[in-house]
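Omission of a single protein chain aside, the complex is shown with its protein chains in their original locations.
Let's turn to chain A:
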Amino acid sequence: MIRIDSVTKRYPDGTVAVDRLSLEIPDRSITVLVGPSGCGKTTTLRMINRMIEPSEGTILIDGVDSRQQPVNTLRRSMGYVIQNAGLFQHRTIVDNIATVPRLLGWSKDKARARARELMERVGLDASLARRYPYQLSGGQQQRVGVARALAADPPVLLMDEPFSAVDPVVRKGLQDELLRIQDELGKTIVFVTHDIDEAVKLGTMVAVLRTGGRLAQFAPPAELLSDPADAFVEDFLGADRGIRRLSFFSSAGLDLLTAPIVAIDASAEQIARAGTDVPYLLVTDVEGKPLGWSEPRDLTAGTIEPAELLPCGRPFVAGRDSLRAALDCAVLSPTGWAVAVDAEGRAAGVVSQQTIGEAIRGAHAEGSRSSETTKVSG
């Protein structure tokens, strides 16, 4: 465990970058340091591997003062990922990744074999091994950066705004990939970002820092969203924290209606029975995949044209996606009803905004009783 114990960083000109910060960073989970520029988050990260020395206070790694061991030994035991990847432009991808193993004295062959193994792990094609960094896209370079940090299998990974220089689509891919890798490897990750959405998505614990390097709140993301410590945190979380908090509630408990669903080859009798007390029916193809909405009176058995149906938009996956995804589907749906599908994409049921609203109220009541909420995707 990394323990930051009332650490202060004061520069010769009097600027205080970090002010009496204490944090206990739990093992094998992602701890995010987030805050506006000048809040000392990068300084804090760099004090962990002593790229910056604290002015006061101590940093304990597994109970031992980090100053007890030689600085380069300490650094080689911690992977480091930096914004823009910071790759060595004069070395091939495989040699970039093999850097720390080589510094640790591994043979060239062993280090390169390990590097190739890691390329696969971070989703890089083996054909890129002999390329140079300039031949890779920003997203690929950042994957190399992650692979390089993991090369010597360090227990700790320090990540300094690693994904902030890539476009949003690539960033989401890299974030998902990091969560997947973390599921497999279980590293102790300290992750710095200025993006609260990224913090909420990745963090097991999130430390919000305020300008001047003081800790504003240290909590799991769900708690941060439900109970911000003060006006600064609330402001930093942004206006839609209520909506974002729904990401932490599963859609599993939603009451899905299956009655208003008819297949495209339904008989007149089936249509009549389904459409008795609902304004809209969901039409599916013969396999059960949703095609679109229609009012019951517009449907005539045998002549249903998929092109004439109201679009049903993107459905949510029942149980896997969050209430946020379900609500989003309902809001975007022209009928106000969200379509739930199973893992194979077959319609599992439909649910109205009203029903989702009731589920949200229920979840909030539940959430305030137990703060232990786990993150669901979507």
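Keep this in mind: a residue touches a chain if its C-beta (ideal position, glycine included) is under 8 Å from a C-beta of that chain, and two chains touch if they have at least 3 such contacts; residues count from 1.
Basically, contacts and distances are computed from a predicted model.
Asks: Which of the following names does UniProt give to the chain that is not shown: "DNA polymerase V subunit UmuC", "ABC transporter permease", "ABC transmembrane type-1 domain-containing protein" or "phosphoenolpyruvate--glycerone phosphotransferase"?
Replies: UniProt lists the chain left out of the view as "ABC transporter permease".
Asks: Hey, which of A:84, A:164, A:182 or A:270 is the one touching the hidden chain?
Replies: Considering all chains, including the one not shown, the answer is A:84.
Asks: Out of A:51, A:229 or A:243, which is the one that touches the chain we can't see?
Replies: Spelled out, the listed residue whose C-beta touches the missing chain is A:51.
Asks: If I consider the whole complex, including the chain that's not displayed, which of A:37, A:73 or A:300 touches that chain?
Replies: The one listed residue touching the chain not shown is A:73.
Asks: Identify the residues of chain A touching the omitted chain, counting contacts across the whole complex.
Replies: Contacting residues on chain A, toward the hidden partner: 49, 51, 71-76, 78, 80, 82-92, 99-100, 103, 132-134, 145, 148, 158.
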